[in-house]
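All protein chains but one are shown at their positions in the complex.
Take a look at chain A:
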Amino acid sequence: MSVAASLRLFARNRLAAAGGVLLVVVVVIALLAPVLPLADPYAQDTANKFLRPFSDGHLLGTDHLGRDILSRLIWGTRLSLVVGLVASFGAAFFGSTIGIVAGYFGGRVDNWLMRGIDMLMAFPYILLALAIVAALGPGLVNALIAVSVVNIPFFARNIRGVTVTLAHKEFVDAARLAGMTDLRIMTSEILPNVLPVIVIAMSTTVGWMILETAGLSFLGLGSQPPVADLGSMLGEGRNALITDPHASIIPGLMIFVIVMSVNLMGDGIRDALDPRLRSGALTRPMARTTVDRDSVPEPPADPALLDLQDLRTEFRVGKRTLKALSGVTLQVRAGECLGLIGESGSGKSVTALSVMGLVASPPGVIAGGAVRYAGQEVLGAPFSELRKLRGDRISYIFQDPLATLHPLFTVGDQIVEAIQSHHAVPRAEARARALALLEAVRIPNADRRMDDFPHELSGGMRQRVGIAMALVNEPDLIIADEPTTALDVTVQAQILALLDDLRRERDVAILFITHDFGVVAQLCDRIAVMYAGRIVETGPTAEILAAPAHPYTRRLIACVPELGGGRRELHAIPGLPPAVDDLPDGCAFAPRCDKATEACRRGEIALEGFGPSRALRCLHPEIAPEEARA
């Protein structure tokens, strides 16, 4: 997150850049006011009042006292800008201080401070500003204080929200243990992290504060004659609006120009600084992943239920291309459970999502290969076809059911919706089917649980609901992406046993994605091991676990500590998996492999048959092909 990158992002936003340029021009002119050859803004000449613009010696004409409007405009702009900026710094300083203190300490401090802020907010803000000015007396400084105070709640609430999340981060605990005092933690740990939010809040409110100050001056409560800011110029010109409109239109236009350029620039700053927007949160993902491939592979000789052929999924972010999948080929047969195993970043989840075109696009692109469901190509099919398959023939179970279930609907309603979106059945019938499913996934008191919201269920129960939803239309294939990783071991054991029973009862195939060898060993018929976006070894579970052929598989299995081994040194694989935007030539595991030779680092190494039922992508297998049997 560099300054240069933020600047580039800002410049890419044309409108914001235009606003920035305009604002710079205005600010430079205002700054240069003392050295510009301007008339005296206070010199009255009642004989020449209300001269039109472009008259001799008065480029923008004169006002009701014959004062030069151009000069007053520039000096007034200067004043308005200073007041707006100072007011917003004041509001930002006090508001952020209150917000950080309230958010950091929490509890009673938070309660008192925020109730105070709430009281401030309970008054309509213009009324509050008027009351403050009335109490302090009219004058620019008092108007500035009023505008500042009125805007404190906005900063305090914003910053408090951010601070609350930060104050519970582990690095704050670590700072405490490193001997830092609360004051130091707030200034050196919290503040740098909320600073972007403060800047964003300021950039979006400066314009607003300039307007509010102008408003108070317009009412005669801000700057006092003869000194004029833009608001009081507007106020003075108002009396002659019909006869001499230029006296009020010119300052009005100036206010418009300043506020608009500030706001445009503020939006640009916000977009450039906000990490969520930077990563493209505003670019709405499309309903399916973009497909951009040169050719479609020939259908396989013996089509299975699901065939992935040389699937290549990429993420195109700016100039970089992250090759998440570089040619994944696998088959899931009807009623079979295939375990797809790999470490984080190996591409196993992307594989799962690519099957039904669920990879977020942009930035995801399927750059090659094919997905065939029962022989029929899915990626090139019309969206309506794909939508019919999703959730009906092929369904998903995700890792975190709390994130995938809608928090505002009861679980019963969500299951009913899943049925009705694919099949026209009456609601009562759909509800009966939902109940039967909840009973099938062994949720106790299913009829009562139907009307519970997701947050009322425990993690294990929620995942059962997730499974029930996946089963709802009697799919042929369930893609389960780490469905038990977020659960406790005792709950995990229950869920795995349930999945195993269900797949046998209902004859449904499962593509089970996990990083846990213990889990695949218990559940899966076959496994496929992934590394850096490729399948490196595949075959029957028992054979691979008993005699792994790829060095990566062997060493990964050795890393897993097993219960009953006692206290010991564990096996580790030195080094790290390669970055997917910089994959080495040849075997991606070669840099970490103790058997790697020159040949491993060149060209493409193919996934080839190994023994009767296995396939392997390695030049120096751990075992001979004849041994590749359990």
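One rule holds for everything that comes next: a residue touches a chain if its C-beta (ideal position, glycine included) is under 8 Å from a C-beta of that chain, and two chains touch if they have at least 3 such contacts; residues count from 1.
The criterion applied here is as follows: contacts and distances are computed from a predicted model.
A.B. asks: According to its UniProt entry, is the unseen chain "Transketolase", "TPP-dependent acetoin dehydrogenase complex, E1 protein subunit beta", "Peptide/nickel transport system ATP-binding protein" or "Coenzyme F420-reducing hydrogenase, gamma subunit"?
C.D. replies: Matching the unshown chain against "Transketolase", "TPP-dependent acetoin dehydrogenase complex, E1 protein subunit beta", "Peptide/nickel transport system ATP-binding protein" or "Coenzyme F420-reducing hydrogenase, gamma subunit" yields "Peptide/nickel transport system ATP-binding protein".
A.B. asks: Of A:D173, A:E429 or A:E474, which sits in contact with the chain we cannot see?
C.D. replies: A:D173
A.B. asks: Just name the one of A:Q420, A:N473 or A:Q494 that touches the chain not displayed here.
C.D. replies: Answer from the full complex: A:Q494 touches the omitted chain.
A.B. asks: Considering the whole complex, which of A:R293, A:R431, A:H515 or A:R601 touches the chain not shown?
C.D. replies: A:H515
A.B. asks: Among A:A16, A:L523 or A:A628, exactly one should touch the missing chain; which is it?
C.D. replies: A:L523
A.B. asks: For the chain left out of this view, which of A:G57, A:P407 or A:P444 touches it?
C.D. replies: A:P444
A.B. asks: Over the whole complex, note the residues of chain A touching the chain we left out.
C.D. replies: So the residues of chain A touching the unseen chain are 1, 108, 111-112, 115, 169-171, 173-180, 184, 189, 192-193, 343-344, 442-444, 458-460, 464, 488-494, 496-498, 500, 515-519, 521-523, 545, 555-556, 559-574, 576.
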